[in-house]
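Report on the structure given below.
Here the complex is missing a single protein chain, while all its other protein chains stay put.
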Amino acid sequence: MESVLAVVIGGLYAAGMYLMVRRSIIKMIFGLALLGNAANLLIFTVGRLTRGRPPHVLPGELMPSLPVADPVPQALILTAIVIGFGVQAFALVLIKRVYQTVGSDDQDDLVAENRPGGEE
Amino acid sequence: MQSLILSTAIRLLMPLFLLFSVFLLLRGHNEPGGGFVGGLVAAAAFALYSLAHGAEAGRRMLRVDPRLMVAFGLMTTLVSGMLPFFSGQPFLTSLWSTFPAPVIGHAGSPLLFDTGVYLVVAGMSLLIIFSLMED
Partner (left out) sequence: MRHLFLFLPLLIPLVTAVLGLLAWNKPRLQRMLGVCGTATLLASAAALLVTVLKEGIISAQAGNWPAPFGITLVADIFSALMVLAAGVMGLAVSIYSLADTDRHHESVGYYPLLQVLLLGVCGSFLTGDLFNLYVWFEVMLIASFVLLAMGGRREQMEGAIKYVALNLIASAFFLAGIGLLYGVVGTLNMADLAVRLRAVPHVGTVPVIAVLLFCAFSIKAAVFPFFFWLPASYHTAPVAVITIFSALLTKVGVYVLIRIFTLIFIQETSTGQPVILAATIFTMMAGALGATAQPELRRILTFCVVSQIGYMLMGLGIMTPLALAGSIFFMLHIIAAKSALFLSTGIVSRLTGTTELARLGGLYHKRPLLAALFLVPALSVAGIPPLSGFWGKLALIQAALGTGHYLTVTVALGVSILTLYYLVRAWSEIFWKKRQGTDNDEYHHVSPTHRRQMLVPTVLLASVSLLMGIAAEPVFRLSLLAARQLLDPGSYISAVLGVRP
């Protein structure tokens, strides 16, 4: 299972990086989202994969019966997903504003008229 | 966008969504669920309504300004976090009632915190959704 996930993570990183270097802003944002997801999956994988053993303490016991899944990576991922949600929502609002001001999705159009020393 | 199916369905689904969101919030006390998903489901209800009838109608349906929801939600979480200060314990220490309440079992300050999270998440998502739908 780890090796499958490793390939998936690598694929996500590669796809994210590829999208990041595109000129289109929306694709760049998608790339960033993929990078975030790749990092989340990475946390999930390196935090050891244990299937079907939730870390519950049964009534009358002091400790869950080992081995159990580590809840910490999952909590970290949950938090990271929530944060990613916020950041991506903001990024979407931002590119909408950019599209309204510039009328284009191309990063080159954004820069063209705006060099130092150029006409304002 | 006008869709007869969506606008008819959402009228029936909306109370169900909201009820389910409160259920998720209370269930989160002991089992999977909680303020975050609950808030998202509540936001989804209003978002679908706005998709069917427009953002303006969605805002009317919500009645309160989503910004106020965020503010009150943050306030609630802050209060729940600061309660333990009165007994000299650090921020966010959970306080539990000793007698069980009906339905939810032993209530505690985490439930208050979760209610705050519910309001913040619902308010924030709606704020974003409305601002994307308008202008």
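Read from first to last, the chains carry the letters A and B; within each, the first residue is number 1.
Just so we're on the same page, contacts are C-beta pairs under 8 Å (C-beta built on N, C-alpha and C of every residue); 3 or more make two chains touch, one makes a residue touch a chain.
Predicted model, so just to flag it, every value in this text is computed and none were measured.
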| item | value |
| --- | --- |
| Touching partners, among the displayed chains, of the absent chain | A, B |
| Touching residues (missing chain, whole complex) on chain A | 20, 25, 28, 32, 35-36, 38-40, 42-48, 72-73, 76, 79-80, 83, 86-87, 90-91, 94-95, 97-98, 101-102, 107, 110-111, 113-114, 116-117 |
| Residues in chain B touching the chain absent from view | 65, 67-68, 70-71, 74-75, 78, 82, 84-85, 88-94 |
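Keep this in mind: only the chains that are shown with their structure count from here on.
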| item | value |
| --- | --- |
| Touch list for chain A against partner chain B, complex | 82, 86, 89, 92-93, 96 |
| Touching residues on chain B, where the partner in the complex is chain A | 36, 124-125, 128, 131-132 |
